[in-house]
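Here the complex is missing a single protein chain, while all its other protein chains stay put.
Let's look at chain A:
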Amino acid sequence: MIPAAFDYTAPSTVEEAVGALAEAGEDAKVLGGGQSLLPVLRMRLAAPTTLIDLGKVAELRGVREDGGALVIGAMTTHYDVQRDPLVQQHAALLARATDTVADPQVRHRGTFGGSIAHADPAGDLLAPALAMDTEMVIAGQGGRRTVAAADFFVDYFTTALEPDELLVEVRVPKHTGWHAHYEKFNRVAQAWSIVAVAATVRVEGTSIAEARVGLTNMAATPVRAHAVENALVGAPATPEAIRAAAAHAAEGTSPTSDGNADADYRQHLARTLTGRAVTAAVSG
């Protein structure tokens, strides 16, 4: 299908991009890797007047260290995130989740920032971002602001970003030495998650010292499984203890029903997959 006509501009700095966004007004859209936006345009579910392509903004690409955090540019592709040594070392959960996103073609074009900004509840990078207490660095006309992941994801496809704002980078607190696993459940390879669980744990001796667990597609936004985390802290890293903790995974959730899974089954999956994710993490 063919999108409705639009104007196109490709700024080369964040400042220019913010300016272009303000100038183009409400009906402008930022173009990241285009892997979610283009299907929407081609199906004519949206018809922005202007596309502001961030592809030429070099400062938005790449991963760097900043003290206790990694800073990942919004335009860093999934492929680059996956194989980045800093990500592997300090944010293994993000690397594992990114491995499960779509297929190699999509991973070469789609971006971390685009996924976060798009905020699809089935997107695989939201739960890791939430679980690891990341922060979103946002640029607008009035300068930059930082929003915690817990406040960033507002609703289905809705974030704290204002229409005239850009996501610039994501600050990921280092989880050096933490074990991680992303357990994704879908029906065919390369499909979106029906439910998925992001788990990262710090093991001391034979017990779990700290745990972070995030759930994908269990609500309009990613969900943090605090009850599971609390139950895991101090627990022995055994399948039985983990299973007992995982039984709390669906607490307080009210997931949607669709053709792939009704709410009951989603809650069941959340519990089962949480057990598997944490077990895989501790043994990984």
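What we mean here is this: a residue touches a chain if its C-beta (ideal position, glycine included) is under 8 Å from a C-beta of that chain, and two chains touch if they have at least 3 such contacts; residues count from 1.
Here, contacts and distances are computed from a predicted model.
Protein name for the hidden chain, per its UniProt entry and selected from "Carbon-monoxide dehydrogenase large subunit", "Transcriptional regulator, PadR family", "Putative DNA modification/repair radical SAM protein" or "Peptide/nickel transport system ATP-binding protein": "Carbon-monoxide dehydrogenase large subunit". Touching the chain that is not shown, out of A:43, A:58 or A:148: A:43 (per the contact rule at the top). Although one chain is not displayed, chain A still touches it through residues 1-2, 4-5, 43-44, 185, 187-192, 194, 259-262, 264-265, 268-269, 272-273.
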